[in-house]
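The structure appears right after this line, and notes come after that.
Missing here is one protein chain; the remaining ones are kept as they sit in the complex.
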Amino acid sequence: MIKQKKKGLYLSDRPPLTPLKTILLAISYILLFAYVFVILWPLAQIVLSSFNGSQSQYIRIGGTYQFSFKHFKFLFEEKPFLKWVINTIVIAVATALLTLLFVSFTGYAYSRYRFKGRKASLMAIMLIQTIPTFVGIAAFYTLHSIISAAIPGFSRQMFLVLIYAGGGIASNTFILKGYIDSISTELDDAARIDGCGNFQVYRLIIMPIVRPMLAIIALWSFIGPFLDYMLPSIILGDPEQYTLATGLYTLINDSRNMHQPAFAAGGLLTALPIVILFIALQKQLVSGLASGAVKG
Amino acid sequence: MKIQLNNIGKKYEGRENFTIRNIDLEIDDKDFCVILGPSGCGKSTLLRMIAGLTSITEGDLFFGGKRMNSVEPKDRDIAMVFQSYALYPHMTVYENMAFSLKMRKERKSVIHERVLEAAELLQITEYLYSKPSEISGGQRQRVALGRAIVRKADVFLMDEPLSNLDAKLREHMRVELVRLHQSLETTSIYVTHDQTEAMTMATKIVLLDQGKIQQVGSPTLFYEKPANLFVAGFIGSPTMNIFRGKIKHGHFLSSEEDFVIEPKAKDRELLKPFEGKKVAMGIRSERFIAGKADKNAINVKVDVIEMLGKEQLLYCQFPNGKECVISEPGYFEYAVNEEHNFHLDIEGLHFFDEETTERIN
Partner (left out) sequence: MRYGTTIVDDIGNEHPRRNLSLALKGEIEKRQKAEPNKDVARIKSEFESLTKSANDYDKSLADVRREEKAFLAKAPERKIGFEKTVTDRDAKIRKWCFEAMESAARAEFYGQHIELSYDYELLARQHRMIAEQLPDIASVRRKTLNELEEVTAELERAKQEDQSQAKAEFQQYRQDRLDQRKEEKANLKKLYKEGQISSKAFENEKRQRDLAASEDIRAKKQLLPVEMLSDRKRYLKHRLRHDEKQAITVLHSDIADLRRKTPIEISKRFPWVSYLTISVPGLGQLMLGQSVKSIFFFIGTLYAYLIAIPYALGRGNYRGQGIFGLISLAKGGSRLDRSDIFMIEGVIAIILLVIAFLIFYQSFRDVHKNEKRMIKGIRINNWFETRTVAKRSGFPYFASAPSALVTLFIVLLPIAVTVLISFTNYDPKHQSKFSWIGLANYKQIFLGEGIAGKPFWLITGWTVIWTLFATSLAIFIGFVLALLVNQDRIYGKRFFRTIYLLPWAVPAFITIMFFSIMFSPDGPLTNLLHQLTGQIINIKDSPWGTRIVLILLQGWLGSSYVFLLCTGILQSIPKDLYEAANIDGATGFQQTRHITIPILLFQTAPLMIGQYTFNFNNFSIIYLFNGGGPFEPSKYGNTAGSSDLLISYIYKLTIQKQFQGIGAAITMIVSLVLIFITWIGFSRSKSFREEKL
């Protein structure tokens, strides 16, 4: 029955295909699949070599393949991989929380209050956010020694968190301010009449509404430390303090410690949760991008 | 709760002049007071000062004899309905309505009871657990009202609450609001720029223009005795016909000298001091009487006819091009371009001093 119907009637909403269009469509598919291959092949190699027990120090492709977990074992038993993971997560969480704390206040204040110096400081914020973080590299190391002399217990990791969070204040303030601007101030008025003070208006009304944007800001601040190599390589001295990026690099940068398959294994373990996060939160991340949530 | 405004004025920071000034107003308990005026005249500013959302630059505000100038909005015991409803989008209807009571640490059983009561009154019980985004505009409007009702506040403030609704629903809500006011008997202040809303709902209208009160009074007063030319032009649809002219021998002579009107005796008395001075005369469209007469008569050509069913509006022209609007029963037969005779009902004449624009009679 249905088949018969299909034969006789043209069911699609779209106009029928011409032969030229069919060829173009075929080419499109070929290109798309070719690029799928280009993307998947190297990634597949990472996965494959991390499980290939027949390699030792170097990665080989082709040759015998022997499934094993020995590179993972090596990572956890011979290298402080777990430590790196914990370091990175601690730094990432602290960065995200601190950023949220700073930005919540500034974003709300800049959006809702007219105060002296507001315009000037907004301009300053815009200027600051165009200055790349690496500008201070010559000063960071010494600056840390000075601060830790004044505040005992101020560790290098804390300093790194402060740099990440502090560096993000300017651009994130701007983003959050823009988002809060789009919420009607009548809501604030209503909340004030209902009995909220300055702070409660933010906590009970504005914050729940801007939660999606806060989530994006938190997410990006959280991911930042996972991706950055330069700052931790400058600021963190002890391999025990390393983050994943600096730690994994030690596995491939000199021939004595060289262990490429273990690097692949570590890379896989690092990438997996982040990839899942990205795929799950595609939409939010992209909308964050579109509003300029990331510098890069 | 009686509300009293003494010489209230507001000057926004960063503005040269006072936005509104010298506002003296008394709103009695249980009044439904409508603040009416053209856009930008400072209605919202006034309302927000009463609410405490904007500071008062000068003057005193009293609620029931208590000075309120620097009392926080939350402590003024008011409820406010906003133009955009300002429902909290992340809370359910129930939570929206309960929010103010929760903030005041009200007893939980009382909160539940009041929310249900208000919901019943407004017929939104069904949507209590929906989010504002899941209900229609009219329902949102009710929730906004409900949020105000649960507070059992002394004063209701509303800033153009109906302007986001379609015409039909607006008409309906107008009646509902009046009914609500009659049952709750809360002193209400309602801001609008729509004179129909003002005329149909108010027990007291305050007409604002250019930061000043033009007239205060009941709707009938506004219609029958507009205090000045602005009020005369603002209230009533179609707009009152205004003729410029002067007083000569106690009669009104139009400026083109094409017709003479003899006012009634009482008016003539009042017009005496204006002998020879410029005066404007107003008459509403329904105060023209069809047919010839030997006094107070005019002859005009019908330009456009607007048929409304029970009545028709005739847009007419004098021979010299002056225009006027006349309404006549719908069953009278008129045609475009015909000339007709009308005379003026001298009971329905309004005279204004051209210089001060104030009413004379």
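As written, the chains take the letters A and B, and residue 1 is the first residue of each chain.
Heads up, the rule we're going with is that a contact is a pair of C-beta atoms (placed from the backbone, for glycine too) under 8 Å apart; a residue touches a chain by one contact, two chains touch by 3 or more.
Keep in mind the model is a prediction, meaning the values are calculated, not measured.
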* **Hidden partner chain, residues of chain A it touches** => 14, 17, 21, 25, 28-29, 31-32, 35-36, 38-40, 42-43, 45-46, 58-62, 101-103, 105-106, 108-110, 113, 115, 118-119, 121-123, 126-128, 130-132, 134-140, 142-143, 145-147, 149-150, 162-163, 165-167, 169-170, 173, 178, 181, 198, 226-227, 229-230, 233-234, 244-245, 248-249, 252-253, 260, 263-264, 267, 270-271, 274-275, 277-279, 282, 285-287, 289-290, 292, 295-296
* Structure fact -> Touch rule applied to chain B and the missing chain gives residues 58, 66-67, 69-72, 75, 92, 94, 104-109, 112-113, 128-130, 134
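Note that only the chains that are shown with their structure count from here on.
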* To do: State, to the nearest whole Å, the distance from the C-alpha centre of chain A to the C-alpha centre of chain B.
  => 57
* What residues of chain B sit close enough to touch chain A in their complex? -> 48, 51-53, 72-74, 78-80, 82-84, 86, 88-90, 99-100, 103-104, 147
* Residue ranges of chain A touching chain B (in the complex, touch as defined) -> 184, 186-187, 189-196, 200, 205, 208-209, 211
